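All protein chains but one are shown in place.
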Amino acid sequence: MNTFDYIYLVPLIPLLMFLFLGFTAKRIKEPISGYLGTAGLLAVFILSYYTAYRYFFVDGIVDGKFQQIRVMVKEGWIHFTDKLAIDIGIIIDPISVMMLVVVSTVSLMVHIYSLGYMHKDTGFSRFYAYLSLFTFSMLGLVLASNLFLIYIFWELVGVSSYLLIGFYFEKPSAVSASKKAFIVTRFADMFFLIGILMVGYFGQSFDFMTLNSDSTISMINSWIQNHQIFSFLGLSIFTYALIFVFIGGMGKSAMFPLHIWLPDAMEGPTPVSALIHAATMVVAGVYLVARLFPLYYHIEGGAALRFVAIVGTFSALFAAIIALTQEDIKRVLAFSTMSQIGYMMMALGVSGFDEHEGLGYMAGMFHLFTHAMFKALLFLVAGAVIHAVHSNFMDKMGGLHKHMPISSWTFLIAALAISGIPPFAGFFSKDEILTAAFEYNKVIWFVGFLVAGMTAFYMFRLYFRIFHHKNTEYEHPPHEAPWNMSFALIFLAVMTMAVGFISFSEYVSADLKPFHSHIHWGDPLVIGSILIALTGIGAAYLMYYKQTEYPAKVASGFGKVYHWTKNKFYMDELYLFVTHKIIFDKISKPIAWFDRNVIDGFMNLLGVTTENLSERIKFIQSGRLQDYAMYFVSGVVAIVMIIIYFR
Amino acid sequence: MDILTLFIVVPVLTVIVLLFVNKLEKARLIALAGMIIQLIMSINLINEYMKARAAGDHAIMLFERNVPWYSDFNANYHIGVDGVSVLMILLTTLIVIAGIFVSWKIDYMPKEFFISLIVLASGVYGFFISLDLFTMFVFYEIAVIPMYLLIGIWGSGPREYAAMKLTLMLMGASALLLVSLFGIYYYSGTNGMEPTFDLMELANRKMDFAAQKIFYPLAFIGFGTIGALFPFHTWSPDGHASAPTAVSMLHAGVLMKLGGYGIFRFIMFLMPEGALFWQDFFLILAVTGVTYGAMAAIQQTDLKYINAYSSVSHLGLVLFALLMINKTAWNGAMLQSLSHGFITALFFALIGMIYGRTHVRDITKMTGMMRIVPFLGVAYVIAALANLGLPGFSGFVAEMNIFMGGFLNNDLYKQAMTVFAVSSIVVTAVYMLRLVGRMLYGPVTTVYTNLPKAFWYEKVAIGILVLFITLIGTLPFWWLQFIQESVDNFIKPLVH
Amino acid sequence: MIEGVSLFEILSLTTILFFIGVYGFLTRTNLIAMLMSLELMVNAEAVNFVAINKYLSPAILQGQVFSLFIIALAAAETALALAIILHLYRLTENIDVKEVKQLKY
Partner (left out) sequence: MDMQNLLLMRDEIVLTAILLLMLVAEIIIPQKHKKSLVHFGLILFLIYTIQSFFPQNTGELFGGSYKTYALAHFFKAVLAVGVMTILLQSVEWIEQKLLPYDFTAEFFILIFSSLLGLNFMISAGDFLMFYLGLELSTMPIIALSAFDFYNHRSVEAGIKYVMLASVSSAILLFGVSLIYATTGSIYFEAISGAMHLPLLEIIGLIMIFIGIGFKISLVPFHFWAADVYEGAPTVISNYLSVISKGAAVYVLMTLLFVTFTAFQKEWDYIMYGIAILTMFIGNLFALRQKNMKRFLAFSSVAQAGFILLALLSHDELGVKAIIFFLLIYIFSNVAAFGVVHLISLKAGTENMDDYNGLYQTNPRLSLILMIALFSLAGIPPVAGFFAKFFLYSAAASKGYYLLVFIAVVNVTISLYYYLLPVRAAFLRKSENPIPSIKSDFYSKISFIFIMVGLLVLGLYSGVLEYISQMSNIF
């Protein structure tokens, strides 16, 4: 299979672009650097789509099963043992190709969009350098053929996200936000790393194809059978390994309770939020689980997978509730992202493995795909709005529909899509998720169902309050975004409308065998999900289309709950308490004190005692002749005594 | 004159030449010239080495030379190199060169400064090439003692106190080492054989287990002290804080590596049973050092203290890896020695440069340096990222080897210890980013707005170090090929 | 060889003499007195040698020769000491040993 040998170019181009822009950031000025970056991305874009075409339609499928193709770039980049090694390789299979398409599309759009958005920004070139860095890392992440390699790119996307969130590094809030994002994800990555070590130790390989192979799985399962002792709370140590790996994913994908960095991450430039914190990086967790899906599904009857399902479901609900009350539009979008990713996790969690059983898996991937499109779109529109209004807060907005129609229409499309209104993309994926959940567990299904309604509600709350609601007086009237921004918006809107009709299950499935799934329009589930969405929209319309007193009423009606949600259930405060009050003050400070005073003090004490001693005994040398003679004689006597005694 | 002895002769000649000049301009040029020669020789050495290996020379040590010195003590001038020492020599050379560039404008007693610096370096070279315990010890002490003058004369803050403390603690440690050297020596003399100091000879003789139990910890602590083993690390924060830039670089970059190297090359190799006997105990110390150093670093506000503690943490990893007796971990240990050498040298270089501009080392007192001195700022961010183990930089590959190696031990205790050590990567991230956020980012401190940008010589120094940090980080296999074969030879006595 | 007197008696005498000397040296504060007690010790040894020689190995005269030398050297020592003491006296109008303690600690 050497038809994909060119594939290494896909991550390579952005890398070179990053190095070039990074070293010349001082000299090359706007807009050349921007054009360069975009050109590079365009190349990547074309390559990715070509790859997708080649894979899905020409030579990907062999006797009814999609092949997993591995293109080795550097064998044995690090050899741990002869079995365990970090090989730099590229894996090509449905999900990686699918992610390739997602990343390149969104990234390209963001590049184009930023030409306008970052116009006249001092760090223009730096911005594009960072974007290239991120794109490189993200592409590397999706293409990595090796668990450890994925960890490497995992860290790299983490750092590029850090750099981009802290892009306006003179703004303290941005700095602290970037720091928070990096450290929280780093904390998750620690578990990820430990998980990797355990997987490597028990699975005897880091290579995905080897790990996911039936032989490895049966080997591990038998090991678990024979080593019951290595278990805790009835789960074997290997399940914990998988859970640790998943915790890494939770960190990146902002699952509860590691989500706290995501809202703050909105400090970064909006295109960044669109690219990293909506479409690509945050779904890395989902991608990771999908990558290792066979392991998750088969080890100990999918114990780890249940954990995934629960975490996903809860996060979906939790985020949706918070999103209901936020005032900062980017935060609303952030929480909706979290909620949607929860959805995807849920989908994976409830999924079976082969044929139609694997519906959840397929749906999760599908939702990932569609969500990338419309959520990126939402963010970009939000960016355009912020660009125009110079504020993040809803109450500063309103009635923008007539000022910026394109933004308004595209936003509407995206909002409909995310609310799951046919025929927009979101509907199909979300509906399949709910179907899968229904088959798996009614409670989870119900939560998903509820979340769907909330989603519709807060999205339209957002829409109405930005574009209708009231006629705010702006000091300098907002105008439609420049062509390059609008182009991105329109393109993504088109995608949002189109992608829903891809019969996704033909291409992506848990067991790599394409199967056929279609919507039963008469199915009560489908009807139900559409209805709940409509109710949500209706409620939003009633409360926010015009300025009404309903919102205040409802808020007061909920009382305390409202405040809790508005304050994101005080999660940040909790974390602050734990880190500062406990770790810093109760652990780190004492240690520092201990080191300075006890250990160092001990060493100094030695010196001081010696000097004191020498001061104390100086009287012996009294300077009196007869004392000396006395000591002399007594010395003689003493020695004689000793000898006599010991003899 | 063989290829290795030159590494000692050239510095000595440089020193002799330096004795006859007085001006700074001349002195620094001569010092630089001498070290450039060293660099050429180091590269040539690597080249020769690879040739020899390619030619299928699988001797444990290459380019050996054995000249009887104190023949009635069987103390010989026995030298030779293997992969690790070759790399260590390269490291030393590069860091000394960087150090010379950093102290390009040193004004007070320049000649003496460069002399002591190069004397120190020559001691280090000798240590890395010597295969005889006696020779090794001589060079070790030669390497340690110039620190007193370097810190005491050119240092800052409580320099006299710091210099004295450092010297006494290191000398005390070397005293322990000395005792155990005698132990090794005389126990090799049992059953009729002449006692010997020769490493290769000693390797063939089996040391009495009872004796190993006594002398191994002495030696381990002796080397551990300079390798910042947990309770004996306390000389390093003060020492680093007071030392002049180039000295901190050389000290943290190279001198502290002597510890791990010595344990790897001499102690564990000669006293394997002792090593296994004491393994678990020292493992606790090492792991404590790892997390403890990182935790202590969080609280510091002085740049140099932050780094000193971070060094405690990262060198703790070296000892930790050495104690996880298996090949992967040992590869990691040696790689970490190199990596930490470059990274920490880069750190101290930058600290020196920033301090030279602002005359402040307290991170709470300066913000927004990124805008004022962008080059240094970017370099500092790179250093920080490398230090917290970002892929693509040297720290990552080293630590991954260490953790993997630690976890590969089929022993729950060691795996738990590994998990413990892994936790340090988070803490490292915390203090590193805290530092970057406080000092480099944020609004510009107006006092410092018109500070000079980086000078060419500073850029050269930084460039060298960053280059090698990335080289290790991106091409680990090239470096590991040197380390692996030497590790394979030296771990043999310990693994059955 | 004295009739009726055994070596033991002589030796005990000299020993007593010696320790009287030591005692004197330790207690007397006048330097001259100290010198005299020194003389006591030395003379005790001189007697020792002679007596031992006479009683144990009368054939060879090692001990007696030795004692001769002892006497001579004792004289020399005393002379030297006296000279220095005189010198001290010239400097500080007294020869009390307790005053001789400038150099200490």
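Order of writing sets the chain letters: A, B and C. Residues in each chain are counted from 1.
Everything that follows uses one rule, which is that a residue touches a chain if its C-beta (ideal position, glycine included) is under 8 Å from a C-beta of that chain, and two chains touch if they have at least 3 such contacts.
Please read these numbers as outputs of a predicted model, since none were measured by experiment.
Engineer: So which shown chains sit in contact with the chain we cannot see?
Structural biologist: Computed over the complete complex, the missing chain touches A, B, C.
Engineer: Among B:11, B:34, B:80 or B:183, which residue is in touch with the absent chain?
Structural biologist: Going through B:11, B:34, B:80 or B:183 one by one, B:183 is the residue touching the chain not shown.
Engineer: Taking the full complex into account, find the residue in B:28, B:78, B:159 or B:414 that is in contact with the omitted chain.
Structural biologist: Candidates B:28, B:78, B:159 or B:414; residue touching the omitted chain: B:159.
Engineer: For the chain that's not shown, point to the residue among A:561, A:598 or A:613 touching it.
Structural biologist: Answering carefully, the residue with contact to the hidden chain is A:613.
Engineer: When the complex is taken as a whole, what residues of subunit B touch the one chain not shown?
Structural biologist: Listed in rising order, the touching residues are 69-73, 134, 138-139, 141-142, 145, 148-149, 152-153, 159-160, 163-164, 167-168, 171-172, 175-176, 178-179, 182-183, 185-186, 214.
Engineer: Given the full complex, what residues of subunit C touch the hidden partner chain?
Structural biologist: 11, 18, 21-22, 25, 31, 34, 38, 41-42, 44-45, 48-49, 52-53, 56-57, 60, 62-63, 65-66, 69-70, 73, 76-77, 80-81, 83-85, 87-88, 91-92, 97, 100-105
Engineer: Given the full complex, what residues of subunit A touch the hidden partner chain?
Structural biologist: For subunit A, the residues touching the absent chain are 607, 610-611, 613-615, 617-618, 620-621, 623, 625, 627-629, 631-636, 639-640, 642-644, 646-647.
To be clear about the criterion, only the chains that are shown with their structure count from here on.
Engineer: Line, ring, star, complete or other: which describes how these chains touch one another?
Structural biologist: Graph shape here is a line: each chain touches the next, no loop.
Engineer: Find the most central chain, measuring centrality by the gap between its CA centroid and the centroid of all protein CA atoms shown.
Structural biologist: Centre-most chain by C-alpha means: B.
Engineer: Quick check: how many Å separate the C-alpha centres of subunit A and subunit C?
Structural biologist: Each chain's C-alpha centroid was found; their separation is 98 Å.
Engineer: What whole-number Å value describes the gap between the mean CA coordinates of subunit B and subunit C?
Structural biologist: Between these chains, centre-to-centre, one finds 66 Å.
Engineer: Send over the residues of subunit B in touch with two or more other chains.
Structural biologist: Not one residue of subunit B touches more than one other chain, so the list is empty.
Engineer: In the complex of these two chains, what residues of subunit C are touching subunit A?
Structural biologist: Contacts found on subunit C: 22, 25-27, 29, 97-98, 100-105.
Engineer: Would you mind writing out the residues of subunit A in touch with subunit C in their complex?
Structural biologist: 618-619, 621-626, 629-630, 633
Engineer: What residues of subunit A sit close enough to touch subunit B in their complex?
Structural biologist: Contacts found on subunit A: 74, 76-81, 84, 86, 148, 151-153, 155-156, 159, 162, 166, 169-170, 172, 175-176, 178-179, 182-183, 186-187, 189-190, 193-194, 197-198, 200-201, 584, 587-589, 591-592, 595, 599-600, 603-604, 607.
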